[in-house]
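Removed from the display is one protein chain of the complex; every other protein chain stays in position.
Now for chain A:
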Amino acid sequence: MEAIFFFGERIGICISKPGGATSRAVAQRLRHPAAQPDSTPTSSTLYDKSSSTKMKGLFKSKPRTPVDIVRQTRDLLSFAARSSESRESKREEKMAELFKNLRELKSILYGNSESEPVSEACAQLTQEFFRENTLRLLITCLPKLNLEARKDATQVVANLQRQQVNSRLIASDYLEANLDLLDILIAGYENTDMALHYGAMLRECIRHQTVARYVLESQHMKKFFDYIQLPKFDIAADAAATFKELLTRHKSTVAEFLSKNYDWFFAEYNSKLLESSNYITRRQAIKLLGDILLDRSNAAVMTRYVSSKDNLRILMNLLRLFAAKQNKPPDIVSILVANKSKLLRLFADFKTNKEDEQFEADKAQVMREIAALELRDRP
């Protein structure tokens, strides 16, 4: 989930598993303010109350450990799971308590404006969290929380996927034993209110290879072809991001999946995405297809894909669409230009057994258009 992007990326500091070059840059950026707390001696007199006194007052009554907070959260979640109707006494109070706990968990994992996260506290929290079924409770109770609590919960779950305890990602172990939770997360795309929260959690969970394998090989995979064309753009785009992640993150798993599921997968891919009536879908699909096929680990799949005349015809039509367009989207142009020689070689080598004038004509046109592309076509 990108709503957590800034905090999300900070994990790179707390644990030694930064998400990549970009996130490292963001992490560095974020390290900056926290490293220099904002209290300034000259101006502090202007403010009636310093935030630290406020914090102290808040925690004075109950100095709880991370483990305490997780336990209490679990109890409150169990309560929330049981009581569906709001009539029950003290329900409101308990829900408020739950929301407060979730925010505290987030604060421990991500740090706050006063302090960086402490890895020891993070480890304790993580361990306690996965010791019992807290994650399951949290996921199933998510619809009962209010918007802010849902966002907090999502950020907590996202963060926990990257927390190592004794250099082990225990979230991965937990999920491996509870793979049905993924079913709930994926089905979230069908629920407008939950889609963005569950979607963000899901994308974090499939960082674990075993989890990604489960999703790839599940029946859910077929549903993504519809999810990424949902009418609500924010949800469709979220599903598309997850779909892309599934098909690009874990190379060996993806290669295995594609070779095993080649027939139905590319049949769906061609008919539902590449030949979609939705321009945006087509544009996204061809980009992703390029990412998949041009990846070295998928070389076998690539060979198989381009040896089909139908596939090539679809691709050529798309290429023609993009190459002939006056205002080419810059990313398309750069892909075409970057792969110009490869594409030309590919097309030149590609011969049909039978004479097929239309095919040859299409091919010639696409090759001409690609050949004419120059770097100056892009900024």
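Quick note on the criterion: a residue touches a chain if its C-beta (ideal position, glycine included) is under 8 Å from a C-beta of that chain, and two chains touch if they have at least 3 such contacts; residues count from 1.
Just so we're on the same page, contacts and distances are computed from a predicted model.
Only one chain is not pictured, and the protein name UniProt records for it, out of "V-type proton ATPase subunit F", "Protein kinase domain-containing protein", "Acetolactate synthase small subunit" or "AP complex subunit sigma", is "Protein kinase domain-containing protein". Screening A:Arg103, A:Arg162 or A:His208 for touch with the missing chain picks out A:Arg103. Taking the whole complex into account, chain A touches the unshown chain at residues 1-8, 25-26, 28-30, 32-33, 36-38, 40, 42-43, 46-49, 51, 54-55, 58, 96, 99-100, 103-104, 106-107, 110, 112-113, 146-149, 151-152, 196, 231-234, 237-238, 240-241, 244, 278-280, 283-284, 287, 327, 329-332, 334, 376, 378-379.
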